[in-house]
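Every protein chain of the complex appears in place save one, which is left out.
This part shows chain A:
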Amino acid sequence: MLFVVTVTFVLINSIPGDPVRILVGPSADAAAIEAARARYGLDQPLYIRYVRYVAAVATGDFGTSIHYGGVAVTVKIFERLPVTPLLLASSFTLAIGSAIPLGIFAAKNRNNGYDHLARITSLIGVSTPSFWVGLLLIIVFAYYGDLLPPSGLVMPWADPASVEGAASRLDVLATAASHLILPSITLGTLQMAAITRIERSSMLEVLNKDYVQLARAYGVSERTILRKQAFRNAQLPVLTVIGIQMTTALGGAVLTETVFNINGMGNLIITAVRAQDYQLIMGTTIFFAIVFVLGVLVVDVLYAVIDPRISYGGGAGE
């Protein structure tokens, strides 16, 4: 984590620009600029700012945001915290839920029309920028279709009294779902495409293994082979890709939240970058790094669950 903090600090301070100029506005004179710089400690030499920052981060203090007039960075992060994980969870559920059956189906029907369709779909999904997908969905389903809301997000656990038109918990859940559909498709398209591709190729690989051929020779039905022998063994590479997709999904969340006006971490990062708010950029970056590390950890644990040959116990090997 020290590495992340250091690299982020160096990069942020290497880019041209001056957050104080943005803060104080166009009519500020030199004295006002200097006063603001001193107020936020930006008048200190870089190494002093670095040492101070590392020491503060070690105690959980990520500093204060210039853009938000001195509000603690951690406060801003915690304000936005539930939103992005909800969006990520929703989009991954959609992506995994559709990609795995699609991949298996394509593998089972290798080289026929269904397979080609699945491959072309996933190729388009991988190649299409998420903001474009988002705008297209908004235009089709919100602007012309008027079927789904074009922006905002309602949390499923929100108080019904605070949600417009909601009388019960069920109404809140329906409203939350309607708000989640378009951003989840937008964010999940890339994941779905990548997972479909790996699911298909991984299944094909397993289906060509000797033990599967042997099972076929014994007359085991294709359905049983898929369900009992091939599926589980094919999931390890898929899990790896899902882990990798988490990193791209965090990036995708930034664009998706902007397009759909969702106030999560992605939107916060965009705000921080636009305002060149050093502390906020560093705080959100470190937060994303922590989320990424935790995500990788979860994938590692799941490896062991899926494949009993993988053990993190440190015991003697065979």
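Just so we're on the same page, contacts are C-beta pairs under 8 Å (C-beta built on N, C-alpha and C of every residue); 3 or more make two chains touch, one makes a residue touch a chain; residues count from 1.
Basically, contacts and distances are computed from a predicted model.
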Undepicted complex member, UniProt protein name, chosen from "4Fe-4S ferredoxin-type domain-containing protein", "Peptide ABC transporter substrate-binding protein", "Carbon monoxide dehydrogenase" or "Sulfate adenylyltransferase": "Peptide ABC transporter substrate-binding protein"
Per the touch definition above, residue among A:T128, A:S201 or A:N263 touching the missing chain: A:N263
From A:R21, A:R49 or A:K209, residue that would touch the chain that is not displayed: A:R21
Candidate in contact with the missing chain, chosen from A:V4, A:A32 or A:V299: A:A32
Touching residues on chain A - with respect to the absent chain: 15-19, 21-32, 35-36, 67-70, 76, 79, 135, 138-139, 142-143, 146, 149-152, 258-261, 263, 267-268, 271, 273-274, 276
